[in-house]
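Before I ask anything, here is the structure I am working with.
All protein chains but one are shown in place.
Every chain is named by a letter (A and B) in the order it is written, and numbering of its residues begins at 1.
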Amino acid sequence: MNAYILKILRGFWSLLVGMKVTLKYFFKKPVTVQYPYEKREIAPVWRGILNQLCDAKGVELCDGCQICGRICPVQCISMEVYKDPADNKRKTSSYIVDFGRCMFCGLCVEACPKKCLVHTTDYVLVSYERAGMVLGKDKLVKR
Amino acid sequence: MTENTLKDKDGFETMYLNMGPQHPSTHGVLRLGLVLDGEVIIKAEPDIGYLHRGMEKLAESRTYQANIAMSDRFDYVTSMNNNFVTALAVEKLLGVEIPKRAQYLRILMAELNRVVNHILFFGFFAMDLGATTALIFGFREREEALELFESVCGARLTYNYFRVGGVSRDLPAGFIEKAGNFVKMMRSRLKDYDDLVTGNVIFQDRSVGIGRISKEDVLAYSLSGPVMRASGIKYDIRKDDTYSVYREFDFEVPVRENGDCFDRYMMRMLELREALKIIEQVLIKLEPGEILAKVPKIIKPPAGEAYVRTESPKGELALYLVSDGTANPYRLHLRAPSFINLQILQKILTGVKVADVIAILGSIDITLGEVDR
Partner (left out) sequence: MNISYGLENIWTWLITLIDRLFCRAGLPYIFAYTLEKIIFGVALLVFISISVLFLIWLERKVSAHMQSRLGPMHVGGWHGWAQTIADMVKLLFKEDIIPAKADKWVHRIAPIVVFVPSLMAFLVIPFEKNLIGQDLNAGILLIFAFSSLAVLAIIMGGWASNNKYTLLGGIRSAAQMVSYEIPLVLSVLSVIMLVGSLKLNDIVEAQQGWHWFAFTQPLAFMLYIIAATAEVNRTPFDLPEAESEIVSGYNTEYSGLKYGFFMLSEFTNMLIVALVAATVFMGGWQGPKWLPLPGIIWLLLKTYLIVFVLMWFRWTFPRLRVDRLMDFGWKVLIPLAFVNIFLTGLFMVVFK
């Protein structure tokens, strides 16, 4: 009988202890943010949408070496290369990344010998169709 | 099963209940075919494969580095640990020496991920038993850990942090302090967890003595990780078949005796504390240095095979890797702890109530991504 009552009391106490915890957080400040209005800070190293860098004069650094395309595990980078007769350098006429497939692994960025391929902290990528996720040079090249 | 011909002990009709694959708490897309007598289960048939992505086959057409990137997706809760085992296997084939700092960073990340996994387990297990707030608390703390990961490797879930021969990036400024704060915060939150869930009489009522797995069963079914240690077998690969530099750290391997849901839950809570201990030690021991060993650009390990065992939060995560000397592995096989731990389910589900199915499933802690691969 004693044990029975003790068990009930002890159980009751444990419930009260639990309720104390929730009550404590009831009066604490929430930790969430109102997403579209406030955004949490994103780490500068964030692996987001890729960008092509240019040098100070606005000339693309990329020389179309194809390394990024070859290292990409999901083959989502494709480019067309030509030789510019003006300065006899290799250049890309198109550079396309299919972000519908990209998994933002960062291997391409690491492999790029010219260090011209970088991740941005941009993570918003929406489109009504798959083709909208395929970004070309106009979107990727940062001048 | 279309026709249910099983009868209960009095010869009455039974009910066949398809639990899953679309069910709120089968942890993904597991299907359980349950034959019910009222609320008591007569027979249970786990059915897996709804998330099969053919990763072991995919691995054969990917480079070794890309395989590490893919290993993030084995068990998406413990990506760092998957990275770890894949990197270790490739390194074993290559025979490279890993710089000290990289070793420490790897352990730091693996243990942080262990913390994340166990926090999530706490949340989901409590959620399965109906305590919604615990889930949110779990996610709240996980968020802090994910922010740590994010500040190091730039991703929150699929880290792809490990490289063959080291890790990809060094710690950012202020990381050690932040991680130290996280450990401290976690310790104080663990007290809340205990108050809210562990001590709760309803929680104990739901979990003590439920889904008991005996020592013999553990051995027979080759269970591993917390599930095994909850049944009284003290075996931890980090200690008993050590890898990387775990030897240098001082931590306990907790064991519990009963092997029921409550003990499996307690195992995670104790391991979480040990993982925090290791993190603290790593933070102290870290010294500046190299983070990546000299490895060739295109990794072509010599022909041969390697088998590496690690202790992932879910259990023994091992990788069998065969190389034929080309840039892609010839065969990659994963010993997935979730998959092997799941096998016991059919046995221990017989005779329990529907509500306990969820508790038992939750206490085994599976990720369907790893079960189906």
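Basically, a residue touches a chain if its C-beta (ideal position, glycine included) is under 8 Å from a C-beta of that chain, and two chains touch if they have at least 3 such contacts.
A quick note: this is a predicted structure, and the numbers were derived from the prediction, not measured.
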From the listed residues B:Ala126, B:Val167 or B:Val255, report the one that touches the chain absent from this view.
B:Ala126
One chain isn't shown here. Among B:Lys178, B:Lys239 or B:Lys353, which residue touches it?
B:Lys353
For chain B, residues touching the missing partner are 15, 17-18, 23-25, 39, 126-133, 136-137, 140, 196-197, 200, 202-203, 205-206, 353-358
Hidden partner chain, residues of chain A it touches
8, 15, 18-19, 21-23, 25-32, 34
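We take it that only the chains that are shown with their structure count from here on.
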Between chain A and chain B, tell me the centre distance in angstrom, where each centre is the average of that chain's C-alpha atoms.
24
Note which residues of chain A are touching chain B in the complex, please.
10-12, 14-15, 17-18, 20-22, 24-25, 31, 42-43, 45-47, 71, 73, 103-107, 110, 119
Listed in rising order, the residues of chain B that touch chain A in the complex are 62-63, 65-66, 69-70, 133, 137, 140, 143, 147, 150-155, 158, 160, 168-169, 172, 192, 195-197, 199-202
